[in-house]
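For this depiction, one protein chain was excluded, whereas all remaining protein chains were kept in their positions.
On to subunit A.
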Amino acid sequence: MSGVDLTVVWLTLKLASVVTLLLLVIATPVAWWLSQTQSKLKPAVSAIFAIPLVLPPTVLGFYLLLLLGPNGPAGQLSAGLGLGTLPFSFAGIAIACAVHSLPFVVQPLQNAFEAIGKRPLEVAATLRASPWDTFWHVVVPMARPGFFTAIVMGFCHSIGEFGVVLMIGGNIPGETRVLSVEIYNHVEAMEYSQAHWLAGGMVAFSFVALLAIYIINHRANRRGTL
């Protein structure tokens, strides 16, 4: 593997880590609200957070390009704040990836929160635990397999992100040229052997990551913590 390809691998890992952190911060409160709420808005909110699952990444990327560009509302906002426009930057592809990977993190968390049920929360309340205490000391430990699945899914989905990054990234080395884009570049340029190295590595990585999820969830199920 060449030095250029190593830069690409490093950038991809950095992107996936940043996106996963960002997603945990956003998705945890959303998933918690969805798991607890009796609100009539629940179906609508659920639908909004599931949309990225259905839309083709090119559509998502195209709208983000228009939205974040100098003529779009979000682009005018970010330019007004002195941040410049986001397409063609690392921050831009991180936000785009986070939008696309959101359902992969919200859904496992929501399932894990719902599986806990009312009882542990009621017990914690009778012991005078504040809701904040209950969340950190009861909910989070009990939902640990859910968090693990969410992290791995979010991370892996970002590693494999292609269409959205392709649409708004601009293929800039060290900034927005990630693994999947580089594989595409190699294939387009008939450099099949380099493409094989990266693509094969990705297959192996994905298998190991998913295997880890299944092993851990299997154990958690047997222990009955889920």
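We adopt the following convention: a residue touches a chain if its C-beta (ideal position, glycine included) is under 8 Å from a C-beta of that chain, and two chains touch if they have at least 3 such contacts; residues count from 1.
We adopt the following convention: contacts and distances are computed from a predicted model.
Participant: Suppose you had to identify the omitted chain by its UniProt name; would it be "ATP synthase subunit c", "6-bladed beta-propeller", "Molybdate-binding periplasmic protein ModA" or "RNA polymerase sigma factor"?
Facilitator: The record for the missing subunit names the protein "Molybdate-binding periplasmic protein ModA".
Participant: For the full complex, which residue in A:F49, A:F88 or A:F135 touches the chain that was left out?
Facilitator: A:F88
Participant: Which residue among A:L13, A:L66, A:I116 or A:A209 touches the omitted chain?
Facilitator: A:L66
Participant: Which subunit A residues would touch the chain omitted from the figure, given the whole complex?
Facilitator: Residues 62, 65-66, 69-71, 85, 87-88, 166-167, 170-172, 184-185, 187-190 of subunit A touch the chain absent from view.
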